[in-house]
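Below is one structure. I have some questions about it.
In this view, the complex is presented without one of its protein chains, the others remaining in place.
Which chain is which? They are A and B, in the order written, and residues in each are numbered from 1.
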Amino acid sequence: MSAAEIVVDGLHKRYGTTKALDGMSFTVQPGRVTGFLGPNGAGKSTTMRVILGLDAVDAGTALIEGKPYHRLRQPLSHVGSLLDAAALHPNRTARNHLLWLAHSQGLTARRVDQVIEQVGLTSAARRKAGGYSLGMRQRLGIGAALLGDPPIIMLDEPFNGMDPEGIIWMRGFLRSLAAEGRAVLVSSHLMSEVQDTADQLVVAGRGKVIADLSMADLISAASGNRVNLRTPARQAAMTVLAQAGAKVVATGPDSVTVSGLSPDRIVMLLNENAVPFSEVSAHRATLEDAYLELTRDAVEFRAAAPTEASW
Amino acid sequence: MSTALHAEWTKLRTVASPLWLLLGMIAATVALSAGATSVVTCAAAGCGGDVTRYSLIGVELGQALVAILAVLVISSEYSSGMIRTTLTAVPRRTTVFAAKAITVTGVVAVAGTIAVLASLLVGRFILPRQGFTASHGHPVLSLADGLTLRATAGSILYLTLIALLSLGIAVVVRDSATSIGVILGLLYLPPILAQVIGNPHWQHLLQRLAPMSAGLTIQATTNLNSLPICPWAGLGATAAWSAAALTSGVVVLRTRDA
Partner (left out) sequence: MVTGSVTPYRSGQRDGRDGFAQLLHSEWTKFHTVRGWMLGMAAAALMLVLVALLAGISSDQRGAPAVPTGPGGEPVTDNFYFVHQPLTGDGSITVSVSGLDSSVPEGLGELRPGVVPWAKAGLIVKESTREGSPYAAIMVTGSHGVRMQDGYLNDRAGPVSAAAVRWLRLERSGDAITGYASADGKDWTRVGTVHLELGPTAQGGLFVASPQSVEGMGTTASVSTATFGDLRLQGGWTGRNWAGEQVGGESPSFAGYPPPAAGSFTRSSGTFTVTGAGDIAPAVRYSLPTAGTLGNILTGTFAGLIAVVVVAALFITTEYRKKLILVTLTASPKRGRVLLAKAIVLGAVTFVAGLAGAVVAIQLGERLARSNGVYLFPVTSSTELRVALGTAALLAAASVLALSVGAIFRTSAGAVTTVIAAIVLPYLLVANPFMPADAARLLTRVTPAAAFAVQQTLVQYPQVENPYTPYNDYYPLAPWAGLAVLAGYAVASLAIAAVVLRRRDA
């Protein structure tokens, strides 16, 4: 395993009586997209700001390649970040926005033009950024993050406000960055945004990490050990399986969910007792369910009706 | 209209900065009046000065804070994009603007009354110690004196007119820093420029037309014949500026995209 690019260790920060960070710890590895998930108010943005040296913490450290951010020479060639796509002067053109940023790192205008091409803004580069759509601003922000060609990319809610085409572009883009060996940290409050992109998930709630696992682990954890069984003899099946120590729940007139027994064992028991059945399959919960399960206790502000957040 | 008014009042009341600005305005007005009255002495001024005017000089500083308040009421809506929410809730833009103007005028009138009366009290307390006594022809400042009453009421009116002027300019300019620059330039520059204008006719004209030098003639209680413009007409000149600014504000608000 190669050395972690970002190491966040025991961050604590409070605003008055509110604990914004309460022992946040995780690492970000190269070559993978790490999804930083959690409900609003979980401390994701604050953690990113701390990593970038923008906010101070009461305790803990956040190191980039082993150093605190403010010790990096030419920080943009170590970490590229996008916190807020609206952070622009509306009367400056996109190209000039990247130009001042390039000059701060001793980079040239040629690099600026490369990046503009890379994010697909060439035709709009000399327009005032104030007239940009949110999607274009996101691209410009990504361009700023790529300017120093850094091994680490950190994006706060990059999918926000993007149209479907933009989201597809962004996913492919993040995958390609990771494929080049870069460490990519992407925050989001929606599982669906990162489930096809992220390799690793860091799930935050109430200022700390409540789960840090690979996407594969999440998928298997989500299915649990439950098995869906479809049978015309529902009552008989339930009796047999319960006697064998399983927990059985009826889910329909001809279907039950079984936990505590493997599918093979279930098939064997039903055959032995001559209970007919038409289907035995591992239960697949959606990743969204698994994610909600993980963060259930950590949600600070829950809507009265637990609908999917639409912000 | 009353709902729009209620909304604007709630908006003004529920953030802290307007209250602090108004308190700051009172403090700045009284502090400058106190400072000025405690350095001017009867002997140095030849005992011929206008004690009411000395006591009310703080208005020259207080008006700057009134301008900030008025500008922020407008520009904070534009900079935060809240103007769109406001105009969605109350689509009649003139109504919105009128509600804002009434609310701001109201709070400035209240705070201005406190500031002006407190300045007068400070002058009443300090000036006799500086030699401005009845024996030198300066009876104690009192609202029973018609000219002092006019100066006091006029100063309060002047502050509300500056609030309206600032509102109008803020709507036209939008950006808060630039609005403040324009307003303070309009108030403070003419008296300075008047000093270098060699042509007495032009100089006189500038003093009659400029919102601050014309409007503050309302504070005069002595040498009324040597004023560039008579006091009520002077305040009228300021009112004309405010009216012009408000009209431009309404026109711009109605014709420009929010």
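The criterion applied here is as follows: a residue touches a chain if its C-beta (ideal position, glycine included) is under 8 Å from a C-beta of that chain, and two chains touch if they have at least 3 such contacts.
The model shown is predicted, which means the values in this text are computed figures rather than measured ones.
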Per the touch definition above, residue among A:D9, A:D22 or A:D55 touching the missing chain: A:D55
Using the touch definition from the top, which of A:G38, A:G135, A:P151 or A:G205 touches the missing chain? A:P151
Out of A:S25, A:N96, A:S192 or A:N228, point to the residue that touches the absent chain in the complete complex. A:N96
For subunit A, enumerate the residues touching the unshown chain of the complex. 1-3, 5, 29-32, 49, 52-56, 69-70, 72-77, 79, 81, 83-84, 86-93, 96-97, 99-101, 103-107, 111, 144, 148-151, 180-183, 199-200, 214-216
Give me the subunit B residues in contact with the hidden chain, please. 36, 39-41, 44-46, 49-50, 54, 57, 60-61, 64-65, 67-68, 71-72, 75, 79, 175-181, 184-185, 188-189, 191-193, 195-199, 202-203
